[in-house]
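Note that this is a trimmed complex: some chains were dropped, and none of the rest were shifted.
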Amino acid sequence: MKRIGILTSGGDAPGMNAAIRAVTRRALDKGLEVFGINYGYAGLVAGDIFPLTASDVSDRIQRGGTFLYSARYPEFAKEEGQLKGIEQLKKFGIDALVVIGGDGSYHGALRLTEHGYNAVGLPGTIDNDIPYTDFTIGFDTAVTTVIESIDKIRDTATSHERTFVIEVMGRGAGDIALWSGVAGGAEEIVVPEREFDIAQVADRIKRGREKGKKHMLVVLAEGVMHADEFMEKLNEYGDFQARATVLGHVQRGGSPTARDRVLASKMGAYAVDLLEEGKGGVAIGIENNQLTYHNMLDLFDGKHKPDLDLYDLNKSLSR
Amino acid sequence: MKRIGILTSGGDAPGMNAAIRAVTRRALDKGLEVFGINYGYAGLVAGDIFPLTASDVSDRIQRGGTFLYSARYPEFAKEEGQLKGIEQLKKFGIDALVVIGGDGSYHGALRLTEHGYNAVGLPGTIDNDIPYTDFTIGFDTAVTTVIESIDKIRDTATSHERTFVIEVMGRGAGDIALWSGVAGGAEEIVVPEREFDIAQVADRIKRGREKGKKHMLVVLAEGVMHADEFMEKLNEYGDFQARATVLGHVQRGGSPTARDRVLASKMGAYAVDLLEEGKGGVAIGIENNQLTYHNMLDLFDGKHKPDLDLYDLNKSLSR
């Protein structure tokens, strides 16, 4: 192996730039050459590929988003698209690849590995919804952005003694809601992994008020329902002066936290090490604070497990 | 005058606590006594009134919201409500009042002044929509919160080369949109004070793309229309990969900026000085960097003028 390509795919996540930097610097440190591929698989097929030097990734570790851009490209699911991509790899002399993105982007990586181009996947998504890793790159930053918003909303909630329903990202996974709910001191966390009863929520809010609680914050994962819908259902049980707010796209951006930068740096370096050992078709994770890797096929069968202890913890702390 | 009361009214704004602190400390420094009134006019009528010491307002200057709470209380528009309030002022021996809030809350203050209880108003609202002041307490913090969000959204917008429609607060006034649009480097600012043509917006976005712009940010004041509606109209003119986001209630909260803390401190101290001079029925402003005051009647007739030079400035800078 002499030349590594890097691409980012799917939704952008804070820390992707830190991962690109780590892959680039580690590879250069080992005497390899590195090429950046713009716009994910779309750029691979189109040949939007260019050499990366050490200084190209300077002053990037702290930036949100991905300077290699990202794009959806469903055409890569078909063999025709893959073969075009391989043609470009040949043309640029790229032997191996690092793919940073959600597990959807691992399918393409696995196909390339099967065609003889080892590809290693890095979990880059704010949703934390990838199997065999406790944390994804970008998750800690997203939670941080959410709690900064919750801290601001709490000011208003307290000043007006109101109930706020705060919708956070997480279509399939409640991780952002669980972490930011506990860290934000929410009275209720509503996630797809646990059933909830709106009458009980209303009841808890009422009891909270009677106890003198100045604010009631409900953190709601978008996968359950829309914040407006939740608020309407809630209002059937009483006048809670409730307000709904959807935090939206701010959750994807921002300078990565220290945790995300360190995680991305570790994983990026490890990806190069694995490629050097001839590994391919594997995805990197962090489990019990140790770097691990698993066959991508196992990931497609696996299921991410959110830390539901946080759900129960919050029940006892939000009384 | 021996005893001053303070209340906050209407929507909460960052810097209200700094203003309460300044009123309290200045009054104590002049040998006066100070009483806090919870929940605005509602608390005045209910007698939810308590003495404030210097240490009660310690460690408050940096907190968002208002620790005196705020509440809507339309009943105070009627004389019956006012008389109940005056009864409480008598009971607690309060001679004069500082009212912090939007100009809606000045009506009550004017009535109390007419009944012999001098009241001075401080402009506390994030919207900056009060006549005879260049800035209101809370506005700078709200703009700061908005540009932090814009900076985050820009990461994603750039990574995916998308157009974002970002709805910010400001029902009647475009100030937040104007300031955050210029400071956020938005391609378009849409405010109630200026007409706009969606076809032209679409055209500018197209031309921006052709010139290689990686992102297009439209900052939209809520008073114009909802972000979703704007996005739908925009999509009639082409595929802009547009996303709409409503920043919502986070704009009201958060630790006040240095500017808002200093402005609130100056205005709070000045309010006590004016009361000491026997002034009442007046509202404080900052005009051309100088503290001023105007009769509240003039404010009700007046109209806030946003800095529309910013609109024109942005046109030439967003090319």
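Here the chain labels run A and B in written order, and each chain numbers its own residues starting at 1.
Following the convention adopted for this analysis, a residue touches a chain if its C-beta (ideal position, glycine included) is under 8 Å from a C-beta of that chain, and two chains touch if they have at least 3 such contacts.
What you see is a predicted model; the values in this text were computed from it and never measured.
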item	value
Subunit number of the complete homomer, 2 shown here	4
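Please note the rule applied: only the chains that are shown with their structure count from here on.
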item	value
Between chain A and chain B, centroid-to-centroid distance (C-alpha), Å	35
Residues of chain A touching chain B in the complex	8, 11-12, 14, 63-66, 69-71, 145, 149, 151-156, 158-161, 164, 243, 245-250, 252-254
